[in-house]
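Showing just some of the chains, left in place.
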Amino acid sequence: MVAQKLRVGIAGLGRMGKRHAINFHELTARANVVAASTPDHNEREWAAENLQGVQIFQDYDEMLEKADLEAVVIASITAVHAEQALKAIKKGLHVLCEKPLSIDVEVAQSVVSAYEQSLKTYPQQKVMCAFSRRFDASYREAHARVEKGEFGSPVLFRSQTADLYDSSGFFVEYAKTSGGIFVDCSIHDIDLMLWFLGENRKIKSLQAVGVCAVHPGLEASNDRDNAIATVEFEGGKIAALYCSRMMAAGQEDTSEIICEKGSVRVNLQVRKNHVEIHDSHGARRELPQHYYERFREAFITEAYEFTACCLDNIPPPISLQSSVKAVSIGQALQRSLISGEKIYFDGRAIKN
Amino acid sequence: MVAQKLRVGIAGLGRMGKRHAINFHELTARANVVAASTPDHNEREWAAENLQGVQIFQDYDEMLEKADLEAVVIASITAVHAEQALKAIKKGLHVLCEKPLSIDVEVAQSVVSAYEQSLKTYPQQKVMCAFSRRFDASYREAHARVEKGEFGSPVLFRSQTADLYDSSGFFVEYAKTSGGIFVDCSIHDIDLMLWFLGENRKIKSLQAVGVCAVHPGLEASNDRDNAIATVEFEGGKIAALYCSRMMAAGQEDTSEIICEKGSVRVNLQVRKNHVEIHDSHGARRELPQHYYERFREAFITEAYEFTACCLDNIPPPISLQSSVKAVSIGQALQRSLISGEKIYFDGRAIKN
Amino acid sequence: MVAQKLRVGIAGLGRMGKRHAINFHELTARANVVAASTPDHNEREWAAENLQGVQIFQDYDEMLEKADLEAVVIASITAVHAEQALKAIKKGLHVLCEKPLSIDVEVAQSVVSAYEQSLKTYPQQKVMCAFSRRFDASYREAHARVEKGEFGSPVLFRSQTADLYDSSGFFVEYAKTSGGIFVDCSIHDIDLMLWFLGENRKIKSLQAVGVCAVHPGLEASNDRDNAIATVEFEGGKIAALYCSRMMAAGQEDTSEIICEKGSVRVNLQVRKNHVEIHDSHGARRELPQHYYERFREAFITEAYEFTACCLDNIPPPISLQSSVKAVSIGQALQRSLISGEKIYFDGRAIKN
């Protein structure tokens, strides 16, 4: 008897789409990429060359209609995430959607509702937002240790996403549709914050300040290139976030969970690999240059585990509702960043 | 010709006073401790044994009157710092005063005024608040590199003072008079923040949140054992602070200065010394157990440089006004911590 | 047109065989494991469960005869490596053989001769010994930097293979057939030494000393559990090696290449992942517990690149002759370790 392989379609073959396609196609034994869709001609050419035996579509709807799919991986532009997810959900397909579901919380929430509705018809359907850091081995070890109570209760979650400086103007262009640095960059830290401090934990207040230090063009989109925030939860937990588009040495994505009796930190000593050099610049090591260099293994694990949860009918590793909550917190932080106001919650303002 | 040695009196011989006494007495070649005063009997006994050839007084005023002093080092309890400083200033003595001058900003400011007045009579008089971290070799290297513009303009200053957990109830007792965690602990980070971002830079807003995680008794003194803050300066600078009384492994005092083209960090990889152990607990190193273990060398340098500035009539390494500003910021953060309100400045509320 | 996949057979499904089987079967897109052979009943059961669609044989010869193979991966016990390799070579199959080819240099050399002979008939045939560390990203970066001359000429190569202490008696049992600690453990360091200092560089002398510190039973097999060696090459290069079976914290495989104008080191700060913990044991991190935890990625890359060199007819990344030279150096070190004699070479004693 030959084990069934999950029949996957990839929507979008940009930077992330290509990676998901390769990961599912070549490195996920239990999955078969059978189709991919992209409106971009060059991306379809890339697929023809690199995705052997895969049907290529120009149109997402056509792929859904014609390809024999069990699951879709949505890696298109953010603007169509929700729409594509909704269509796939309605057909009963499993969905792995790149983050964020939407930069509009209402829209994001509508995907959750559609999924909840759909589960009545397709009780084994899995829909999950792709928060890759939850699949990183180091974050998982940190989380397991904290969950086990190794250090007592967590008190402070401190985390940052800090991108390498890019002089091409990319960040300014990108800010026009990204939803802002807290929705785009910090969304990962926010997701981790919920994972470590509790997805159902209510927020009491949050606040952010920031500057445009090296990308003045961001002002026009109500965005900043460096920002810091504090978040206050009920139950005696606090969080401090930092996001930046200005790092000189590489990607510096770090987290600390400070608990009553100890702390665990992930990647505080940022490094690309096991190499260290001693020369006239001192003792030095290189940093990863972008998030994928840091998190490639996590993406592969994500593909593997999403596939397993679909095939084996086990719960998705990340709850869809928490992904909407993350967007909602990101947006509130972005509002505070721009308005300068601290935001207090009475339990309604933010979806707690 | 024999070079003159600075004739120093030490006020207070508690934990810090003893250290200052030994540092000036034994390790500062150009200073002579000629007198010391303390109301505490045991401390006077310690002095009789350990401070050879030094006149010991029970009363500070008597010491000022009878001993042949050029300078005093004030290491008494915080409550009398200002009063003792004022008396010494009036006599034209040089003063090195432990931080803070006072937990009351008005009182602290009155010391500055008295000093300014006194300079008309004693133009060579030096009065300085003992912010020891400014004398730490690593902080100095960091500051020199930033000042030199090695990394472009500083954007974010991030710093923490985090004490080892103490189960004796000391912190709760201490909180009754300390002025709060931001005035007591973070005062060093605030002083460094002013040093790195500019002592004359105006603050736009600040905000803090915190919790009582392991010392619930602090609530009664309107204090917390873990707190985080953000500070927003004019001119596009921001700062993030963390203070804690809960560390499991030791004293974790760290700072980062993130600039446009690079960053410099001090003590991020906290360590006591050059020892590393590999055993069944993994690869590990110990941390300093308290601030003096980390900063002992800085205190010795402080003694040395304060002496030099008195004898050679060169400007004190730290401006007295900036020390008052640090207290004022610390108090504002403490207010925000307790009230939950973000505080905005129009240039008057805080002494900018 | 569907791209051809390399049809691979796996010989031996012990600890390493299982890993190679999974790596080629699931993580090497251009390879298909079509057959596997093992005399062990349990291993065949494992295969039936885990190697879907793969023909399972009890007998290696039968697999060679009946399965439609292009390549074999030999992961059997060392004693049959050479024999199995010779049979596959004669059939014109590509061969990836676990190290060492043989602990007998003459036998190992006979495999090289057979391969050289076979190339006349099968000019595209690839035969390679599996020195996995050459595929590790960090070693590769180090090697590329040295090759590029970034630090001038290499002078000293220093390297160690140090295994976690095992209290089960495994090392004592294993020593009966392993060829000794320099042939078994240090063979990787020796291979890297040749890679970094030059595979054709002649050795002038070598020497080793060692002890049985924690596994006294090794004496009976003329082996040791800790040993250090020096190797002197012509052309002004030296090397220092250390091997151990006694580490308390984990696998500590480290290397340094000290060049005229700088040095590059791999894994000197041994770590399992990006997690660091601060608790009552200090600041600490865990180490990998065995070599596969450290080098898993390198094994996957090895599978990928061996497959590519077979399919694309490009030269194997490691020369077979250098693998024999490594065994020959390992044996000479082991002789010196036991005899206590320094060994000098006139160009014949060791296959230089």
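Labels A, B and C are assigned to the chains in the order they are written; within every chain, residues are numbered from 1.
Quick note on the criterion: contacts are C-beta pairs under 8 Å (C-beta built on N, C-alpha and C of every residue); 3 or more make two chains touch, one makes a residue touch a chain.
Note that the structure is a prediction, hence the values are computed from the model and not measured.
> Which total copy number does the whole complex reach if 3 copies are given here?
Copies in the complete complex: 4.
In this text, only the chains that are shown with their structure count from here on.
> Could you work out the angle of the rotation that brings the CA atoms of chain A onto the matching CA atoms of chain B, rounded to the nearest 5 degrees?
Rotation angle, to the nearest 5: 180 degrees.
> At the chain B/chain C interface, shared numbers over all numbers used: above half (same) or below half (different)?
same
> Could you put a whole-Å number on the gap between the CA centroids of chain A and chain C?
38
> Nearest whole angstrom, what separates the Cα centre of chain A from the Cα centre of chain B?
Each chain reduced to its C-alpha mean, chain A and chain B end up 42 Å apart.
> Between chain B and chain C, what is the separation of their C-alpha centroids in Å?
57
> For chain B, which residues are shared contacts with two or more other chains?
Chain B, residues with two or more chain partners: 247-249, 269.
> Would you tell me which residues of chain B are touching chain A in their complex?
151, 153, 155-156, 158, 165, 205, 207-214, 226-230, 232, 236-238, 240, 242, 244, 246-249, 258, 260-263, 268-269, 340-342, 344
> Please output the residues of chain C touching chain A within their complex, sorted ascending.
2-3, 25-27, 29, 52-53, 136-138, 141-142, 145, 150-151, 261-269, 273-280
> For the complex, which residues does chain B have touching chain C?
It comes out as residues 247-250, 252, 269-271, 277-287.
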